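Yeah, one chain of the complex is gone here, protein chain that is, but the others are all in their spots.
Labels for the chains are A and B, by order of writing; each one numbers its residues from 1.
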Amino acid sequence: MATNLTRLLESSIRSTNAAAVQSSMRLFSNQQQQHQPEDDDEEFRVLNLRTIRQQARRREFKKEAVQPPRTKRMAVDQDWSAVWSGPRSFHPASVPLPLRQGYTERGAAAPSKYANAELMKIPNFLHLTPPAIRQQCEAIKKFCTPWPKGLETEAKWKRTFPLEVVTSDYCHSLPTIRNPEARRVKITLKLSDLQFDAHAKDKFLRLVGERFDRETGLLTFVTDRCPTRKQNYDYALYLLTACYHESFVTEPWEASKSEADMEQYLFERNQAKRSAEAILNWNASREEKVSPPSGYAESVEQLINEGENEYNIAKYKEEVLKLLKIAI
Amino acid sequence: MNFLKKVLPIAETQLNMANKSALHTSAVCCRVQSGRYRITTKRDRPLTYEMANPPHFIGHRKTWNSWNTSTLKDGLRPSQTAIEDVFIRKFITGTWHALVCSEIIIKRQHNTIRIAAIIRQAISPRKMYFLIGYTEELLSYWMQCPVTLEFQTVADKKDVVFKYI
């Protein structure tokens, strides 16, 4: 047995270090070498003419022992947010979960997490676990101020803050932080929050044109002609201010507004009034003159401004009958 | 089948024309070859999971290799981003020569670029660290963004093989 072992050691040395065989055999000579048939060179020895080539063989890259994945050393109650603190591609040796991902035919097990590129591709949210979010919220709480008292509902804050400014920020995956779209500024305001007299309101609405939405009563300015947001914001407020102030100015030419320039039919200024008065005051003296009733005036205005429809015509008929005191 | 329905009327007119004119040849327009691998006779072509699933499975069985915002509506720099991604892929496969076993995954968030891949443990860690430092720094000079490498190493190329065809 002992000699067998010797042979074993010897042959292993022989295989690794062919040149040293001759000398190392001598070292084992204290025990009688027995004839070993399996080691006997029954074949002819090979004359190797290309020994140099063999010696210059590339040195085998010796791999260092790779340690086991560190998930094995992780405690069950570890602080996960310390392990996975920020966005990072998945790594199987750092995530102690038996994950699998991938499609396989015929019910075979999906590929495991090791060397699985699919798991590395999908953006994971391992850094945004609920405890981590809670911790982070706690940490940035010191930069927050409490919500002001008296502004709990939308109606309340709408009253105190009538003007809304809407701007947009864009976050791209780009080397640049600029986006041309970010310059747009939109301000909205309820028209009822501004104080006007009749002339000013009329003029203001003419000045703002399409920026006023009659249905909602909202006034909207969108500015994008300046390169930066700040400039656009200032410009929007300037527009609002300028239009407002301008609407109170009465220019001399405004007096020359003729009937053709009127944007809507006004009973007061028109022939209908005069005709109605003429009919009512037929042969009446100067003192007894009466003006047509307001109901009539309204129905005429409605008829002309809104156009003829069944209701308006009926109403007009009723008022005319009333005016002329004709009973049916 | 839908494709045939579309093609049929055109083919008919072309057939009619063929009576008059000479032979007309062109490449088959419905042939799709890219991203598909041919089966070998010995069945010994190794495929990774990514290669085993042809491109029409993107979004079903496998996901994209590039993650960025350039393809969204009104996304900026779509062409530059695509070219840069090609550059990154070529740079890394060349710098980490014969070491990359998977596709190179490029994720962009704001101005950072995270590059993930599976690397063979064929060179010593020291050399790998040199390459990591070199790649990160040079790419960030080129892209003018901070670049982070997130590699996973495998002992053998065979670890990433999904099947043989």
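Keep this in mind: contacts are C-beta pairs under 8 Å (C-beta built on N, C-alpha and C of every residue); 3 or more make two chains touch, one makes a residue touch a chain.
To be clear about the criterion, contacts and distances are computed from a predicted model.
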Per UniProt record, name of the chain withheld from view ["Rbp3/Rbp11 dimerization subunit of RNA polymerase", "Small ribosomal subunit protein mS39", "Glutamyl-tRNA(Gln) amidotransferase subunit A, mitochondrial" or "Protein CSN12 homolog"]: "Small ribosomal subunit protein mS39"
Omitted chain - touching chains that are shown: A, B
Sole contact to the chain not displayed, among A:Gln67, A:Thr153 or A:Ser256: A:Gln67
Omitted-chain contact residue, chosen from B:Tyr37, B:Phe87, B:Trp142 or B:Tyr164: B:Trp142
Residue of B:Asn53, B:Thr69 or B:Ser102 in touch with the missing chain, whole complex considered: B:Thr69
Touching residues (missing chain, whole complex) on chain B: 69, 72, 74-75, 111, 121, 125-138, 140-145, 149, 151-153
Where the unshown chain meets chain A, residue by residue: 1-2, 5-6, 9, 27-28, 30, 65-70, 73-74, 78-79, 81-83, 85, 91, 93-94, 132, 135-136, 138-140, 142-146, 148-151, 157, 159-173, 175-178, 187, 189, 193-195, 237, 240-241, 244-245, 248
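Everything that follows uses one rule, which is that only the chains that are shown with their structure count from here on.
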Residues of chain B touching chain A in the complex: 48-50, 53, 57, 60-65, 67-70, 74-77, 81, 101-103, 105, 107-111, 114, 116-118, 121-125, 143-145, 150, 152, 154-155, 159-160, 162
Residue ranges of chain A touching chain B (in the complex, touch as defined): 61, 63-64, 66, 87-89, 91-93, 102-103, 111, 114-118, 120-123, 171-177, 179, 181
